[in-house]
Structure formats: C-alpha cells, structure tokens
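A protein chain is absent from this complex, but the other protein chains hold their places.
Think of it as A and B in the order they're written, each chain with its own count starting at 1.
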C-alpha cells in the first residue's frame, strides 16, 4: 500500500505565529481535507510570520524535503504592506497556474465586492502544486469548493499520488473517465 | 480636519497631450469621482504622451511626491504599438492586483467582444493604488462602477485616507461593517 499523500498547510500570519491569536485558517483547511479526501493523506502544518523569505523557504522545504504533492497557504494575500504571500509563492514556482486565482476571485466576488483585492495565485514547483487561499475560514471553504474538483487530476499530471475524493463533498474530475462515485 | 485625499488622474494620449484633440477621459474621471465621493478630495491631473518612461515618471511623482492615495490612468491599454500604459504601470508597482483587470475586462465583455483586447492592470506602489482605466468615457464609467466599491477598503488597507462614497452612486464595501448609508 502506498504511503499517505502529504499535504502542506501553511498559515501565514504575524499574529498567529506570535501566539497573539489562534490560527483559524490552518484548522479550517485540515477539516476541509478530512471531509473531502477518502484516500490516505497526512497534513504537514506550519504557522509562520508574513516575511517573504521565510514563506519562500517554508514552501521549498515542504515541496522539496517533505515531498508534499499539494501545499495550500492561508493568509497574506491582500494589498496591505505585510501581505507578501503571493510574492513568496511567485519566488518559488516554476510555472504559474493563473486559472486558480481567477476562479477563486470570481466565486468570492459573488459574495463581496472586495474579492478583487485578493491577490491569490497558484503554481507548480517540480511535483508540487501550491495554492494560495484567503485567510478567513468561510472564504477558504468557498475557494476550495471551487478549485478542489481540478486538484486530483492536476496532481496526476505532475506525477504525484492518486487522490480520491468523497464525491458527496468534492466531485473530482478526471477527463476521460466518469466522476468517481 | 484632515486634508483632502489626493487622487491622481493621468490621461495617456499622444494626441490629447499635443493638443490635437481635447482630453475626454480625464474629465470623465473627475465627473465620476465628484459624484461618487462625499469625503473631501482633490484631483491632481496630468495629460502626457504614450511614452513608457514618461508615464512611469508621472506615476512615481504622483505617488511619492504628491502623495496620492489613488491614481487612475486613462488610455494606452490596447495592443497598438504606442499602447504602453500597462508596461509603465508594471514598472512602478510593488504588488500586482490582478482582480481589477479581470473584473474590468469581464464587465466590458458583456458590452463588446473586443474587451479582451484591453490590457488594463492595477497594483500597489507604497501607499498608492494605481488603476488603469480604458480611454473612452462610457467604458471608464462601466469600469469604475465595477471596481469602485472595493477601492475605499483597499486604501484603508494601505493606510491611506478614509474615503466615503455616496451609497446612491457607489456602494463602498468594508468587511465587518455595514455599508455606509
């Protein structure tokens, strides 16, 4: 039996990393993945401050040393001076995946006009897909609902583990085969 | 009482800057802001040719020396050889704000299929939000109707002045508080 797929979950927040308040984004992602995935997986979690170099270093560690097939970040994607998660992500990816940010902004825009202020992006580093998510738990779930159906096939294409979802939660789509169910 | 918020309005046009025809884009933006904003503001206007370095210099001057919290440009965003406003904007911003261009193209696309030819972008330079608008007055208003609701909160986040809008014209949205009214 294959070893479980590793998923990196990176909370980027000065205050959460300093213990000033509790990390809500990271646990929201763990909850989501627990419900969505039926194939074996394990979380590799980090809580780090809004520092471009430190974020980049963490993404590289989770991709290259830990071998995560997927890394999701939460926080640091707005326009404020300390928001540098997209820049750090850009620094470490080989290939941008512009469709993720476009779709996440589009679904958030149906809820709030300030969705256009989110600078979320995604990209590929080697065999790892990295996706920026927003900071608020409700917005995290909305964004994952939108992009998660495409993620297992994306990970197939970059030669990662075969992720299976619970079709009642996320209808993962793989072209050329019927949705799992 | 706070000094009025400065808004840079940059018309980029070889012909308007040479006096060959009247600038229509700049006055259309002034009219729009006059109707939309109820907090004190003043326009800092420029009319300049389609030259990448000159546009970049003007944006830097309005952001760094004049202290504008918002700069809007009009013109120079198409595919023609002289259209270089997005390149000049890219040259001076620290952070791209991809959601603005995506949304403006989307609303324009509901009107004309050539909306995809617009290369409008937006980004942050220090404490200044810079937004490219199209050249035609009608398209300017359509684009501002789409993005203006998010602009006051964006300027809050980059530590600029508190902009208040007339909710009958623009329903500015700030998360965590009810729309002003």
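The definition used in the following text is that contacts are C-beta pairs under 8 Å (C-beta built on N, C-alpha and C of every residue); 3 or more make two chains touch, one makes a residue touch a chain.
Since this is a predicted model, take the numbers as computed values, not measurements.
Shown as candidates are A:103, A:141 or A:169; the residue that touches the absent chain is A:103. Note on the undisplayed chain: of the listed residues B:115, B:146 or B:163, the one touching it is B:115.
Considering the complete assembly, chain A touches the hidden chain via residues 95-100, 102-103, 124, 129, 147, 149-150, 153-154, 157-159, 171, 173-175.
Considering the complete assembly, chain B touches the hidden chain via residues 78-81, 83, 86-87, 101-102, 105-106, 109, 112-119, 121.
The rule is short, and it goes like this: only the chains that are shown with their structure count from here on.
Separating the centre of chain A from that of chain B, both taken as means of CA atoms, is a distance of 31 Å.
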